[in-house]
Structure formats: C-alpha cells, structure tokens
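Heads up, one of the protein chains got dropped from this complex, but the rest are sitting where they should.
After this line comes chain A, so read on.
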Amino acid sequence: MAQMNMKEAIRDALRVELKRDPNVLLFGEDVGHVGGVFRATEGLQKEFGEERVFDTPLAESAIGGLAVGLGVQGFRPVAEIQFVGFIFEALDQMAIQASRMRYRSGGRYNSPIVFRTPFGGGVKAAELHTDSLEGLLAQTPGIKVVVPSNPYDAKGLMIAAIRDNDPVFFMEHLNLYHAFRAEVPEDDYTVELGKANVVREGSDVTIITYGLMVHTSVKAADELEKTKGIKVEIIDLRTVSPIDIDTIVASIQKTNRAIVVQEAQKSSGVAAEVIAQINEKAILHLEAPVLRVAGPDTVYPFAQIEDTWLPTPTRIIDAVNKVLEF
C-alpha cells in the first residue's frame, strides 16, 4: 500500500483505468499537457498519449456533448469541468442528454461517462469555483452523484464510476485534495456506488453527511465525546444520489436521533432528501426531529466570510445538543 492524498488517489484511479481499458479517454480544459489546474491528471498524457488524454477548447457544453457522442461510439469518457460553477454551461449535456440517453434510446445507447469537477468551500477560491451544486444534480433522474471524503474511497469510487455504464457526476472537494494522506492500495479495487460508510460508531445520535463535512463532523463528535461522553455515529454517504437509506435506517434504529450536515445551502438539497427518506422509513424510531446543519440560503460568499458561512463543529454540536435535549 502507498500513502496518497485524495488528488493522487484520483490520479491513480484514472491511471488504473486508462491502462486497463483502451476505451477510457480523459479530456477537459487544460487536463492534458499540464494535468489540470490542480495537476490531478498530471503525467497521464505523457503516459497514455494525446489521443487518450487531451486538452479541449474552452467550451463546456461541447465537453459534455463530446462525451455523449464518444459514449455512443463505445468509449468511456472521463470529462473534466474545470470548476463546479461552470457546469451550468454544460448542464444540457449532463442533466438532459447524458442522463436520458438510455431512456430515449430504449436501452440501445448508454452514457458510460464520468463528469469530474472540483468543488467545495473553505479554500478562498474565486467566486463560483466552490459552490455545492450536488443537490441540483441529484434531482436529475438517470445520473449518479458521488462525493468522496477520503483518498481510499476516492480511488475506489472513481474506478467504480468509470466502469459504470451510466453517467456519474464525480465531485472532488477542493479542501480535500491535499488535506491528508492515507493508505491506498496501488492495484485496482472498487468502492460500490450508492453505498454509504459508517465512519464512526456510536449509540446516542447519528450524523449523516458527506465530503469535507465528514471531517468537520468528526471534530464535533470528538468534542462531544470528550466533554459530555456523547457517542456519535457518523455516516458518510459517499454517493448522494442514490442515497443508501438502509445504512441510515439501521443507524437510527440504534441511536433514535439524527442530524444531517451539508455544506450546501439548506433548502431542497441532499439533506432535505435524506430527512424525507428517514420520514418514510424510520419515523417511529425517532425521539426527536431530524435537524439540518447547512449553509444559509444565500449565494455562496466566496472568500471573506466563508469560514463562518460553512458549517462548523460548533454549529454541529449545537444541533446534536438540540436533538438530544428535545
């Protein structure tokens, strides 16, 4: 096993798949020669050639449409949208064309595409580089949305996403690219899409979260345990569409209390969906309403006040106390 950060783990996943399957292609703005603005694909063009790993002109809809056309031809495109705020330019191709190819063609064609994009706050990036748009995509039928929280998962989920015959939107948190290193197997393995992970066991309350917020939640849980002896169970969704409700329900049966933590704005997003499903499947196990800790419903305030805008351990602790005291 090697020690890798999340960026290296993603690059390793891409390398494994480029090597394994000649139909895998990697492209996007600046991904070829320099390996992307974060160097996530660095070295891959050199290793696999300009036909497999290439730069595109600056046009996101065309990146999406190129991926759809190549998918029809039997290729497995991994298309990068440089930053999350620019997916809107490509949204027709992602959310309409790729996602409904299987339906429209009665199964004759599919879209074995991975759309990769960096996102996520706390890095003082420029406006529209960090917003959490996963809820928007999660509402699209026919597309899977993955948000890894650590290097091991990132590699396994990426390999699974590339091998999946349906379109997967793969969101890489900017603040996790270099955050820490972890053990990552060098060979190939997959982490199943649509399967959540219990990252910390506990008996008093469940925190359901994903992405960077897994780490913020762990900080809150450590603090709660140290100061009050509260045992928090934390579930990392890993895939925000579809949601692994079974893992959530099993946890709530044990803890009877839950909160959902997301970076995105509060309304109508992944947290709302999680709570709706809990409502449908586990309401009788609840001792308190399920609360959300999320960004407020404002535009994302890049840089200046993002550290207070994003959910903090303190806000998470407050929410946990509220459901415990309900």
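Methods note: a contact is a pair of C-beta atoms (placed from the backbone, for glycine too) under 8 Å apart; a residue touches a chain by one contact, two chains touch by 3 or more; residues count from 1.
We take it that contacts and distances are computed from a predicted model.
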Quiz prompt | Among "Cytochrome (Ubi)quinol oxidase subunit III", "Pyruvate dehydrogenase E1 component subunit alpha", "Polysulfide reductase" or "Dihydroorotase", the UniProt name of the subunit that does not appear here | solution = "Pyruvate dehydrogenase E1 component subunit alpha"
Practice problem: With the full complex in mind, choose from A:N5, A:Q93 or A:N197 the residue touching the hidden chain. | Solution: A:Q93
Quiz prompt | Sole contact to the chain not displayed, among A:G122, A:G142, A:P185 or A:P313 | solution = A:G142
Quiz prompt | Residues of chain A (touch criterion as defined above) contacting the omitted chain | solution = 25, 51, 56-57, 59, 61-62, 64-75, 92-93, 96-97, 102-110, 141-142, 144, 164-166, 194, 242-243, 245-246, 277
